[in-house]
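Missing here: one protein chain of the complex. Every other protein chain is in place.
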Amino acid sequence: MATQSNPALQDAPQAGRRDFLYIATAAVGAVGVAGAVWPLINQLNPDASVLALASIEFDLSGIATGQSVTIKWRGLPVFVRNRTPEEVAAALAVPMSDLKDPQTDQERTKAGHEQWLIMIANCTHLGCIPVGESGEFGGWACPCHGSQFDTAGRIRKGPAPTNLVVPPYEFISDTLVQIG
Amino acid sequence: MIKTKSIIGALLVSMLFAAVPAVAQEAAHATPEIQKEQWSFSGPLGTFDRDQLQRGFQVFREVCSSCHSARLLAFRNLGEPGGPEFTEGQVKALAAEYQITDADGVKRPGIPADHWPAPFANDQEARDANGGALPPDMSVLAKARGTTQPFPWWILNYFTAYSEGGPDYIHALLNGYGTPPAGTEIPEGKYYNAVFPGHAIGMAPPLSDGAVTYEQTEGASVPLTVDQYSRDVASFLMWVAEPHLASRKEAGFQVIIFLVVFAGLMYLVKRRLWASVAH
Partner (left out) sequence: MAHESSYVPGNFVEKWIDDRLPIIRWSKEHLMDYPTPKNLNYWWTFGAILAFMLAVQIITGIVLAMHYTPQIGLAFDSVEHIRRDVNGGRIIQSVHATGASMFFAAMYIHMFRGLYFGSYKAPREVIWILGVLLFVLVVTTAFMGYVLPWGQMSFWAATVITNIVGAIPVIGTPILELLRGGFAVDNATLNRFFSLHYLLPFVIAAVVALHIWALHVPGNNNPIGVEVKSSRETVPFHPYYTMKDLFAVVVFCIPFAWFAFFAPDILGHPDNYIMANSQVTPAHIVPEWYFLPFYAILRAIDFNILFIDSKLGGVIFFAGAILVLFVVPWLDTSKVRSGTFRPIFKWFFWLFIANFVFLTWLGSAPAEGIYVLLSKVATAYYFIYFLIVLPLLGRFETPRPLPTSISEAVLAKHESPVTAQPVTASH
């Protein structure tokens, strides 16, 4: 009837079976913990109501040449600009060697819809919204720290490191664009 | 064996505790006894019947939604798994049929992310249009209604996980219209309903045989009767109230199987550990 301090560690013959049982139980327990923890982490991800607005459709028909609107997408402001032929020509004329973040105008627009420039309206420096049709390059100028962008939204001068970001989008028809 | 007794005792005590709240529900709704119906979504393995939800949606859309709002129902929900599962295109087209008033007061066609538009601008307007009675919002209506069973039958509910009191009530209510028994006075503008508490309901009988024309699929013909409509719409409303019911039960099934296995293993571990200790 003697009870040792830890009898579980004694009587060796059964050790193999016991080890297996303990390891199996620990493994099953670990699966259970992981299964319980995952939903608690996953709930932090964007919920269904946020995801439902991750992709939006926007009708371009109301924007005349030379006009620009700012729309909201995923909580961010997005410029949609119907560029004039002069602006497009100016953007195409810029040599790559002049650019801090070299990108052609074609890379920033969709073939067949070159007049449409769609980009996230936050300056790539620290996030302010640049003012349109201003600055030395006829594009945008950021009021916060003086970054200047050309008519294709490319960084030309100032502290911003990269061009204004073009979000993923595609044309569903000539006047309807789906962003995101 | 003290241990066995302890376990049995523990089970009994927990059952007693579990059993009590049903009394609360029993006493709470002094409505006539409502029959439990067969629902595809009852019990631990229940799921919604997609075709039934689509029919129920049709009844909701063509009949209920002209007076009742469902502010928590988004068009996108109608395409989600476990629900009526309309295609993305169908949902988009459906949403676009409705005019949604933006936060800025601008009217625009709906998109899947929008919520089901209310038929009335506010509660007062809804009352004015319905003889003073306010049609309740249908978002969680199927969970906001219940039925009662006499003692001791409600004890069984805990073991069958009975959660279909709402659909049972809605089904019974929609079939509960009739002529009042002698001696029952129904005020002007009200209707007699055997199930409604107080029996005088402000809602005119909303359904009649053939009122909604289901698109009949080949092979299976669905009767166009009030009983069928009410079953379909009650199922649909249960889905609106509990859109993740199927995935919740599926997860629960996995969790319980896991727990039983884990409990078995833990029991063996415990027994082996204690084998050398007299206790």
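Note that the chains take the letters A and B in the order they are written out, and that residue 1 is the start of every chain.
Keep this in mind: contacts are C-beta pairs under 8 Å (C-beta built on N, C-alpha and C of every residue); 3 or more make two chains touch, one makes a residue touch a chain.
These numbers were taken from a predicted model, which means no experiment stands behind them.
From the options B:R145, B:K190 or B:R231, the residue with contact to the unseen chain in the full assembly is B:R145.
Checked against the full complex, the one of B:L72, B:A129 or B:A194 touching the unshown chain is B:L72. Listed for chain A, the residues touching the missing chain in the whole complex are 1-3, 5-6, 8, 39-40, 42-45, 47-50. Along chain B, the points of touch with the absent chain fall at residues 2-3, 6-7, 9-10, 13-14, 16-18, 20-30, 43-44, 71-72, 77, 136, 139-141, 143-146, 157-158, 161-163, 165-166, 197, 241-244, 248-249, 251-253, 255-256, 259-260, 262-263, 266-267, 269-270, 273-274, 276-279.
Assume only the chains that are shown with their structure count from here on.
Residues of chain A touching chain B in their complex: 1, 3-4, 7-8, 10-11, 18, 21-22, 24-25, 28-29, 31-32, 35, 48-49, 52-53, 56-57. For chain B in complex with chain A, the touching residues are 74, 76, 80, 111-113, 255, 258, 261-262, 265-266, 268-269, 272-273, 276-278.
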